[in-house]
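Okay, handing you the structure first.
The excerpt is restricted to a subset of chains, each kept in its original location.
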Amino acid sequence: MDNRNWDTFLIPYEQAVEELKIKFKGIRKEFKKREEYSPIEFVTGRVKRISSIFDKAKRLNVSMEEIDTGIEDIAGIRIMCQFVDDIYKVRDLILQRDQKDMTIVYEKDYVNHKKESGYRSHHIIIKYPVQTSIGQRVILAEIQIRTLAMNFWATIEHSLNYKYAQNIPPRIRERLAKAAEAAYELDQEMSLIREEVMEAQQEFETKSQL
Amino acid sequence: MDNRNWDTFLIPYEQAVEELKIKFKGIRKEFKKREEYSPIEFVTGRVKRISSIFDKAKRLNVSMEEIDTGIEDIAGIRIMCQFVDDIYKVRDLILQRDQKDMTIVYEKDYVNHKKESGYRSHHIIIKYPVQTSIGQRVILAEIQIRTLAMNFWATIEHSLNYKYAQNIPPRIRERLAKAAEAAYELDQEMSLIREEVMEAQQEFETKSQL
Amino acid sequence: MDNRNWDTFLIPYEQAVEELKIKFKGIRKEFKKREEYSPIEFVTGRVKRISSIFDKAKRLNVSMEEIDTGIEDIAGIRIMCQFVDDIYKVRDLILQRDQKDMTIVYEKDYVNHKKESGYRSHHIIIKYPVQTSIGQRVILAEIQIRTLAMNFWATIEHSLNYKYAQNIPPRIRERLAKAAEAAYELDQEMSLIREEVMEAQQEFETKSQL
């Protein structure tokens, strides 16, 4: 395929990312409208660049013909949460859409089972149908759900991985692992406050009923 | 229902409008990416205000319980085209999505059969499924497809109708009808250029094949 | 200059367009907040593409070194109005900012003095200071103020000019001129309604004082 065809190849992925961003941002809006706590803090999305798709295909030994099934994160959505527990609330909201506007393919729980690098996030791979001017296409998309601290760390790691071509020197890798620990500690401390806040709210609600 | 409940009532309509705007804007993007002419110039959307819903319910004699079936334009999408012929291209693109991400309920052709006031537009009423935090809701939405000139006129008429509470004085109504005629003339002139342009393009393509 | 330098060259123009769009959209917002009629319907902006800058430099015989003073519309802002009279209201609002956040260089009144092609719009050339990471740069920008009908016609003419490389065939040029006439007629009809509306409002205000 020439450059032109690859641009056309990405059309349904770009449309999927736009639609999924609107859908998950819509969940946050809905909670706010109902005056309830939103487990979603903010949402971002991106389509993988052609050059990165090619790099990953080579690394994973995926042929050009199988790219749409072999690479699962050409369309990527990222959902950021304030607290670790929110991650699972968001996960449940997504699972409840299964067989409706999207289909769950599988999940990877890197929150409880962190990667060796220190990476934490919950991943859900979905199938998503997109209507184009030449008919329906069903594409794969990866949804990453993580706390703000996990996201901060992952962003730093991603840029280092890019710089070192997936080959971060040991000394920096150690530092990264330590930073991952610090991010984890922050999330733990915050989780404790979440409970305090909820207890406090509980007290308040109960009192106002008397 | 109190105010609070009406706000909640509108949640799926607001989500539908956001999603439909992204979907129809996506059609334009797709044509541009394919380096083809886009029949869609731009897209807008809005949710009817609670007070306007109540006014219309009263006018149409629709009870509060039947509002979601009796008022079809609580969610409204407007698609603007450069040329009259583009309206039907857009219509076909929408009909081709029937039973996929939306369901066509019925159409009203006010382009060939203008209203007495001079109003022209093509209307399509659809059913559209929205996923909310408390499950799926299927809502009605009205899609209006019109040229830029039709849209300009309709905007003016709408504000006069609002001012005069649907009761525009005869003298102004006549002027409005004349303006509708002028808008129609402009669309006719533009349609002629569209054909010229296409002929010219045809000549050009043919020549470049020699 | 190589491509890289041209990208850098455009940085302050891109920033100027973003700031000016926010400023003129702000005028509309302000009128709405004050519950007054806004003479601005909507605002768009764009930076001229490098290839179009080069084409125009060649056509106008402007050397590469003089591009920033010789080409006045590298940064372009377009303000659309509902009625012809609104154009002059917007013009006054801009003139009143002279020596404040922008400086007026000169004006071209193509509304009362249409171009031979049929083109109508009011142009204002301004100097606008932009703060960059390497200090302040003052750039030229062109503001075009026009009605919706003028804008519609101008968009069509622009695409034909692009297609025919500024050399539209006579037969099409005639058709274009006729369409410009139709657009002008529409604006005239609309202007009459504007007065009706204002008279009607006047009556209403007066009555409510009794």
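Residue numbering begins at 1 within each chain, and the chains themselves are lettered A, B and C in the order written.
Following the convention adopted for this analysis, a residue touches a chain if its C-beta (ideal position, glycine included) is under 8 Å from a C-beta of that chain, and two chains touch if they have at least 3 such contacts.
What you see is a predicted model, and the numbers here were worked out from it, not measured in a lab.
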item: Complete-assembly copy number [criterion: all chains share one sequence; 3 shown]; value: 4
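One rule holds for everything that comes next: only the chains that are shown with their structure count from here on.
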Contact-linked chain groups that survive once chain B is dropped from view: A | C
item: Where chain A and chain B are represented by their mean Cα positions, the distance between them in whole Å; value: 35
item: Rounded Å distance between chain A and chain C, as computed from the means of their C-alpha atoms; value: 42
item: Distance from the mean Cα position of chain C to that of chain B, given in whole angstrom; value: 27
item: Where chain A touches two or more other chains, by residue; value: none
item: Of chain C, residues touching chain B in the complex; value: 82, 148-149, 152, 155-156, 160, 163-164, 169, 171-172, 175-176, 178-179, 181-183, 185-186, 188-190, 192-193, 196-197, 200-201
item: Footprint of chain A on chain B - complex, ascending; value: 7-8, 11, 14-15, 18-19, 22-23, 26-27, 29-31, 33-34, 93, 96-97, 100-101, 129, 131-133, 135-136
